[in-house]
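All protein chains but one are shown at their positions in the complex.
Chain IDs A, B and C follow the sequence of writing; residue 1 opens each chain.
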Amino acid sequence: MLVNYIGVLNLNEEEGNLKSLTVNRPLASVIIFGRYRVIDFILSNLVNAGVKTVGIFGQTHSRSLVDHLGTGKPWDLNRKNGGLFIFNYSLENPPISDAKLLKNNMEFFYRSSGDHIILASSRMIYKIDFNEVARYHEEMGNDITVLYKKVNDSEGRFLNCDVLNLDKGNEVLSVGRLLGLNASVNISMETFILKKELLIDFIYRAIEKSKYNSFKECIYDSLDKLKVRAYEYKGYLSFINSVRSYYLTSMDILDLRVRRELFFEKGKIYTKTNDSPPTKYYEGCEVENSLISNGCLIKGRVKNSIISRGVEIKEGAVVEDSIVFSNCIIEKGTFLKNVILDKNVIIEEGKRLIGDKKFPVVIEKGEIVENLLRKAGEIKR
Amino acid sequence: MLVNYIGVLNLNEEEGNLKSLTVNRPLASVIIFGRYRVIDFILSNLVNAGVKTVGIFGQTHSRSLVDHLGTGKPWDLNRKNGGLFIFNYSLENPPISDAKLLKNNMEFFYRSSGDHIILASSRMIYKIDFNEVARYHEEMGNDITVLYKKVNDSEGRFLNCDVLNLDKGNEVLSVGRLLGLNASVNISMETFILKKELLIDFIYRAIEKSKYNSFKECIYDSLDKLKVRAYEYKGYLSFINSVRSYYLTSMDILDLRVRRELFFEKGKIYTKTNDSPPTKYYEGCEVENSLISNGCLIKGRVKNSIISRGVEIKEGAVVEDSIVFSNCIIEKGTFLKNVILDKNVIIEEGKRLIGDKKFPVVIEKGEIVENLLRKAGEIKR
Amino acid sequence: MEREIIALILAGGQGSRLELLTKTNAKPAVEFGGKYRIIDFTLSNCSNSSIEVVGVLTQYQPLILHSHIGIGSAWDLDRVNGGVTILPPYTEERGGKWYSGTADAVLKNINFVEKYSPENLLILSGDHVYKMDYLKMLKFHKQKNADATIAVTKVPIEEASRFGIMNTYEDYKIYEFEEKPKKPKSTLASMGIYIFKWDKLKEVLMEDARDENSSHDFGKDIIPKMLKKGYKMYAYVFNGYWKDVGTINSYWEASMDLIKEDPYSPKEEELRLFDGSWKIYSVSFAYPPQYIGPSANISNSLIVEGCIVFGTVSNSILSYGVVVGEKAEIIDSIIMSDAVIEDGAKVIKSIIGPKVVVKRGSVVGDGKEITVVREGEIVTGSVN
Partner (left out) sequence: MEREIIALILAGGQGSRLELLTKTNAKPAVEFGGKYRIIDFTLSNCSNSSIEVVGVLTQYQPLILHSHIGIGSAWDLDRVNGGVTILPPYTEERGGKWYSGTADAVLKNINFVEKYSPENLLILSGDHVYKMDYLKMLKFHKQKNADATIAVTKVPIEEASRFGIMNTYEDYKIYEFEEKPKKPKSTLASMGIYIFKWDKLKEVLMEDARDENSSHDFGKDIIPKMLKKGYKMYAYVFNGYWKDVGTINSYWEASMDLIKEDPYSPKEEELRLFDGSWKIYSVSFAYPPQYIGPSANISNSLIVEGCIVFGTVSNSILSYGVVVGEKAEIIDSIIMSDAVIEDGAKVIKSIIGPKVVVKRGSVVGDGKEITVVREGEIVTGSVN
């Protein structure tokens, strides 16, 4: 167990392409796979490997993220020694670099016990046993280990990712960026292992030279001086940086192998729980190839969809190839296909919304709010 | 028990005269009486009376306050239903009125179950059983009940407080401000009981007319329309709005009656605990009429003083009539009189600091920081 | 600190009438309704009624029960002063004694009760399914200035002879208590929920302890004794849904009631599981959402997180992590956590314990009597 490792999550992620889903929240706290938030996956990977101290660095003031993380109890990070530290700064203009963000909270690094750092972002979704990566890192005597996966990106799901150019010994020779479709490339998973002192050194150097926009550039600039090796990850990997990739990633979970890998292998995925009752399936409902969370009332038809908590799907409603966030109400006789509904949306009787798999329709949080409030008053859930 | 009462603490308090003590923190989280913070007293009054929901409204971004309050566990406010809500906004310029502050967080009032509000500030230190006040409020059928105490303010400790002009039935006729020494006046304790709906109404009115700087002005403006009665409090009261009043209030605690009243009558005072060991008194130490917290090492002389946690007073050091915040180190052969030391201060060997009771010397947090860090490295506490 | 009321939950009984379900688990910790354990209802009622000092008396197979309750944070009962305290049997200087009856169990924990010097003591069972505001009952108890108040539910007169019946005057003052009367005079059946003035109860408990013929049981001994001695006792009529799930039959019935009801029903006689104003809390687990496969066919059922369903589920309840294979059928049944019903297997009118595996093509239940399969069994072939 990695008792001497500190997790550092850098949420300074580009979210421009996620549009309305990240209006109210950072990518890290976007709902995914029904009951989770994006950040749950990397956070669970860390704690499953025994990491007991995690610092989360973001730039947006985010009540949704803070509410979700709380004291870190669901991840067993409510600790007297170590635990969860959230460093949230209100957005400055122009945004500061992530190196500066780390620099501003240097005390965290000095104070936390542990001599190694796992630095990661939340927009890469994967399931890994970090013990194995750490063993590789230590046994190979690397200065820096970076995770990668070989992909055949014919769908363009890894556009804009960093690409590693490796030698036969997996030493990183150079780093590029994936700008088009490509037959076979080594995608950087934006996850690094390095010594704490090296990270501190990097941070100071990045600030001093002030030529780096991001911390990883600083690493890439040291390839000739340091032993930077890549660790090959062979499991499921997804990269969320657009509505399209969010939609495709969500739909991946309907695949048994992906579900098994993400949810059941190499530890559990932890998340904040609430007290929803079981989901009630009524007579006459039809549900097919879908992921359904607790607390739903299902009277209509659901196919190839992902439904969050407390959703009500009334008689004759049809939800296909769609993603529905929590507490939505889908009224009678509606038809939804390739749609993403944010929280608390009401789809009124008889409406039809049809998107495209590449361009799903996104309905923002709380649309038709007044109706919802009336409803909430009546049924008090 | 006041299960249908909601506590609202308005920390929008003038702190100008507290100078260096409030540089790093709001008044509410200033250390007092060794192991407490100013806010602990009003907060404990509320929870001792059975209040289960408390909203705290402040304007300064305050890590020290948030760290102190945490999830509210020490006050038993870590609850699924109700609990502690902290509304902290970064300082706007010009500062917004407290009514606006409440308005911005209207959801808190709508959502919290309970139909009565106890509105208070933290700078008034007193110990009360709010059950009695609530009974008075309900039995008298008041629209608003305001707490007051009759004082003989010959020392000027209540300067700038609101003064209530009452009729024989304790109805509030008018409100003034204490601007000089006065033989006998009714000091408003800035604590009000009223119905939730009335508060909501006030907030909207205050915003609409935008003529009120503070919420209480709005109340005072309604004296002719509403039944506003005052409840007489007869116990210990102190008002902290300057270094001088902070110093005097602190010294009050060396009086047995004040200690008994604040600490042992009408419920306990809760505060965040840590894991300090007992205090060790060495051979040859001399301690007299002083309040000492856990985790101290006392080798020197302490007289008429208040010492926080983890303070080290070395051989031959003399601390008189002083207040020492946590983790200070008083080296050998020093002499302190009428001094306030903020956290982590080191007084180097042989130094003498002598203030006046009316103008105590205040040493800011962490003075001689580098020395402290070296120390901390050596002894790892 | 003096308290107006504190509660003790009797959770130590063996629950032998639940047969196979309580071989290795205490009755209050038996799963119910998919994501709950039976005691969750009583604990949630305490929490929602603002009763913040709750002692849970345990004795029989308590490992699951203890770890389920923990310090009560699931029910918001992890309080600085009070909260939940588990009270198992213990040894003293002169050795240890097991709890020999419900009244004896309370008496052995007199130190716990006295710590809070309560005015009133609320005695609860850990095996009832209901939503009840105990503060309303306390209000009634105080209005009547009763020494003891007993919650009662109205049962059909033809069923009254199966219950302990309270015969009362018009103002609900009890003048007689009849255990399973052949000719019932009233339809007010005791729910086994009592509020006592603590000083009065203490007297009676101490006296009863000296009575060698007593079985030290609240229903059988304490209540009749108090009546006989002329204590002031009242019946408090509760109109909501209430079910003692102490037998296999009643457990199954209560489960079917839960499936049948409208979860947002405005009717008091239903449990209204989805009513957010009186939530039932439980410990939550890190299971993924339920996956419903392409060929699944679900009707009138309650299903929770972690389930994977490919087959048919009708009028049934599936708990955490249940797997229902292709062409498997679950009808009128309760499937407890992590059970696996393999492809083509059939389960009818049965209660399947946790971690049971019903192998491919096997059949459990004949649809007439209720069939129970105990925890961890592996079923092949046909079982009734």
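Everything below uses one rule, namely that contacts are C-beta pairs under 8 Å (C-beta built on N, C-alpha and C of every residue); 3 or more make two chains touch, one makes a residue touch a chain.
Bear in mind that the values here come from a model prediction, so they are computed numbers and not experimental data.
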Worksheet item: What are the shown chains in contact with the chain that isn't displayed?
Response: A, B, C
Fill in: Hidden partner chain, touching residue among B:N4, B:N104, B:N131 or B:N294
B:N294
Worksheet entry | For chain B, the residues touching the chain missing from this view | 33-35, 74, 254, 259, 263, 268-271, 273-275, 277-285, 287-295, 297, 302, 306-307, 379-381
Practice prompt. Identify the residues of chain C touching the omitted chain, counting contacts across the whole complex.
Written response: 14, 23, 58-63, 66-67, 70-71, 73, 78, 85-93, 96, 98, 111-112
Worksheet item: So that we can see where the missing chain sits, which residues of chain A does it touch?
Response: 1, 3, 52, 73-76, 78-81, 267, 270
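The criterion applied here is as follows: only the chains that are shown with their structure count from here on.
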Worksheet item: Counting only C-alpha atoms to place each centre, which chain is farthest from chain B?
Response: C
Fill in: Best-connected chain pair, where connection means C-beta pairs in contact
A-C
Item to complete: Provide the C-alpha centroid distance between chain A and chain B, rounded to the nearest whole angstrom.
Response: 42
Worksheet item: In whole angstrom, what separates the CA-based centres of chain B and chain C?
Response: 46
Worksheet item: Do you know which chain B residues sit against two or more other chains?
Response: 80
Response to the item:
Touching at least 2 other chains, the residues of chain C are 281
